[in-house]
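Step one of this worksheet: look at the structure below.
Heads up, one of the protein chains got dropped from this complex, but the rest are sitting where they should.
Coming up: chain A.
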Amino acid sequence: MGTTMDMEEMLQKIKDRQWALADIDWDAPGAELITDEMRPKLKAFMADLCWIENVGARGFAAMAKKAPNDTIAEIYRYFHAEEQRHANAELALLKRWGMLEDGEIPEPNVNIRLAIEWLDKYADNMSLSVLGTVIPMLEVALDGALLKFLLDEVDDPICHAVFEKINNDESRHIAVDFAVLDMLGHAKARKLAIEFVSGVASPGLIIGALMYIPLLNRVRNEVVDMGLQPERLYGAMGRFKKLGDRGEATHRVPLYQVLKWHAAMVIDPKHPYHLLANTMVTLSDHYPKFLLRPIPSWFKELTYEPVSSTVDKPGTRKDAA
């Protein structure tokens, strides 16, 4: 990863590797392998996973506007769509497993709602060095821990087929994420410092951290509840450090250092950090619902239907909220 990536070649590869829900036989046998005991927990977990993909999608949409050149902007446009694709595919799995009524879209938890509000309000104004550091962290956590864990727990072959496709996409996302992070690290120290100070000192990022910390811990608690060895998640966090440190200049991105430090705390189950983070999870459960703003329309674009024949306007479908 020390060498620069040929972004044109990567874009072509992305275009060549597109797939669609229609490629998958959602009625194939295997759905019956989901046990009744697993159902409620699996539904909650998959719903969160799908919403986290959607949150990541929105992150890429913001990054497309900041991209240093047209090729990377186009790559981010694809990544934005691909995260949406993953969310759609995960919904389709939920539907396959009989966990969704017709037209039902699972409800996002309060931490997701808060993350969405944050993204909608602040993401487009964040610098690429901030977004470009936070997104890889999210993706590594998704790819490295949650998805792999899911495959250990679920025997459905279609689930495995779907996540193989998702994982292939994600590996390209992560490769580009870290290549860009390294590119950012090559910027002048002064620019990095200014962007860090203005980015980190901004209310946007402080609020962002307040959203991110409980979101991460809630998902952590959920998967631990389902039997995930927390080490899995910690392994993923460690991977963030490993991939980042491989870059020639990544270490020069200040926020990368902050996230690495944060990851180290998350990895350590005895760290007092978890007291704070779990308190925040509990607090967020009591976050007054009336303070939540209406769900933005991009959030309602998710669908488990492989084919769309007419115009399906957001809001005409059964609302998620």
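Just so we're on the same page, a contact is a pair of C-beta atoms (placed from the backbone, for glycine too) under 8 Å apart; a residue touches a chain by one contact, two chains touch by 3 or more; residues count from 1.
By our rule, contacts and distances are computed from a predicted model.
S.K.: From the names "Carbohydrate ABC transporter membrane protein 2, CUT1 family", "LrgB family protein", "Monooxygenase" or "Glycosyl hydrolase", which one matches the UniProt record for the unseen chain?
M.R.: Hidden chain, UniProt protein name: "Monooxygenase".
S.K.: Just to verify: which one of A:P68, A:G235 or A:P296 makes contact with the chain not shown?
M.R.: Reading the full complex, the residue touching the unseen chain is A:P296.
S.K.: Decide which residue listed in A:E9, A:E32 or A:D312 touches the omitted chain of the complex.
M.R.: From the options A:E9, A:E32 or A:D312, the contact with the absent chain belongs to A:D312.
S.K.: Provide the residue numbers of chain A that touch the chain removed from this figure.
M.R.: Spelled out for chain A, the touching residues are 15, 18-22, 65, 70, 74, 77-78, 81-82, 84-85, 88-89, 120, 124, 296-298, 301, 303, 305-313.
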